[in-house]
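We show some of the complex, not the whole, and keep each chain where it was.
In order of appearance the chains are A and B, and numbering begins at 1 in each one.
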Amino acid sequence: MTQVDVTSELLYRVTAPTSFIFNIAPAITDCQAIKDEKLTISPQIEFSWCALNGYGSRGIRLNVQPCDLKIAYLAEVSLFAEMAPPKILDEVDHPELPVEVLPFLNPSRYCESDRLGQFAWREFSGVPSGHSRVQAVADWVNKNISYISGSTDVSSSACDVLIQRTGVCRDFAHVSITLCRALGIPARYVSGYAVGLQPPDFHGFFEAYLHDRWYLFDATKMAPVSGLVRIGVGRDAADSSFATIVGQAQLQSMSVGAVSNQSVAQNQVGEGANAISTA
Amino acid sequence: MTQVDVTSELLYRVTAPTSFIFNIAPAITDCQAIKDEKLTISPQIEFSWCALNGYGSRGIRLNVQPCDLKIAYLAEVSLFAEMAPPKILDEVDHPELPVEVLPFLNPSRYCESDRLGQFAWREFSGVPSGHSRVQAVADWVNKNISYISGSTDVSSSACDVLIQRTGVCRDFAHVSITLCRALGIPARYVSGYAVGLQPPDFHGFFEAYLHDRWYLFDATKMAPVSGLVRIGVGRDAADSSFATIVGQAQLQSMSVGAVSNQSVAQNQVGEGANAISTA
């Protein structure tokens, strides 16, 4: 079990009546428990928690009149990750995939896997199937895409990024997911907190379905997988923004933190390290 | 209540072990009941029915060795559509949208609604909100896109179609869905049978969430909405193919039919006609 203290604070200037859904609280799953959660909204505004999907994500929904809005969240998260030696994590043949996993083989807004079949098979057909193939995808993305802040925007898709070869964490995840799906491996986007991420921010990574569950991967290699705290899950970043805003509001400042009392770095996937599942 | 007899027959040449999921049986919902359903698979192969999503869609899953595979399906469908006068069908403010409807505001593979905000608001902001706005979107698509078989392919998205101005039923649905989402109206793709469609084929249309439920629209105007029989529902056609095939199989022939004992054409949305919901 790993303990992670997460915090986030968002400040908006709201200039018209605006509907917000914040997706900043860690999901509650079999592998993630929340203690001492504290949400402060100022000015004091009525809000409601909502179950955003079937994966334990919890939205904070509120309607705001023009004001300076501050959302501050903190919690202590306990991670009970399932671990497994990578070598036993085989790919699941299509007929054996659970029905609820099938949508994560479909192409999505930022993951046009239908266009990348040839490319994916050319590049990764020689790699042993299973966890090693997904890791090879993440390694390829890490090696071939340059992490450059501001080089992409919210409309950038995996194909765009494969052409321009630069991006940020969400792009690294999108390209990885797209290649996995093109290879017939279900993959999905996860947003979250990440212990050790520099500079601290919300993070985007991905999960691939192997053997009998979802395993975590991070193509950016900017933070240990064992210190990832799940917030949202979806087909791609379109499903997992930390804030959905309908109205008129400008983000003024944001600060995010994730600190662990253990050295999560030691659990990082590497030679002989275990694969990690928190889904 | 409307009765529709639907039939479909698909013939494949399977040249390697192949996994199929057929999505050709009408969904079972509060508004659709199935009688006298008959599924014939030859050669005789073990298959299973599966619930494809939470919307009543039923997949037929089977693994096939090389052979000539024939799937024949027929059923009598009873439609218990909810009807409502269009003028009471208002748009739902974002804060009041049910959580499970929210994903249908997100952009998807073939519906890049994030790119069309300006366009949608320029074109449709002057139209009265509610059912009339969605109908205006469908009418615009009908008027501005030419229906030309073969002019698009499986990788064509709403933006592609808006540039080239030609497409088929799935493209008409995609553009409509994309414009609705850009306007803040949840919209989704429906595949199905359509009474009166010429030439007979599986059809693609769309639903918009208005007032308190999903209402049917067909931008192609090629078949009356009251004669639409729902098979699959999803974010776009990526979620609703009539056949998902992993392996090696060529479609040799396909025939599809939908016949009603009533004159469904009389229920078509027009001056004073009712809007129809079957979700």
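The rule we apply is simple: a residue touches a chain if its C-beta (ideal position, glycine included) is under 8 Å from a C-beta of that chain, and two chains touch if they have at least 3 such contacts.
Small disclaimer: the values here were computed from a predicted structure and weren't measured.
Novice: With 2 copies present in place, identify the total for the complete complex.
Specialist: My count for the entire complex in this file is 4 copies.
Assume only the chains that are shown with their structure count from here on.
Novice: Determine the centre-to-centre distance between chain A and chain B, using the mean Cα coordinates as centres, and give it in whole Å.
Specialist: Result: the chain centres lie 31 Å from each other.
Novice: Under the definition above, what is the set of chain B residues touching chain A in their complex?
Specialist: 19, 21, 50-53, 59, 61, 63, 93-95, 99, 102-103, 106-109, 111-112, 114-115, 154-155, 184, 235, 238-239, 244, 246
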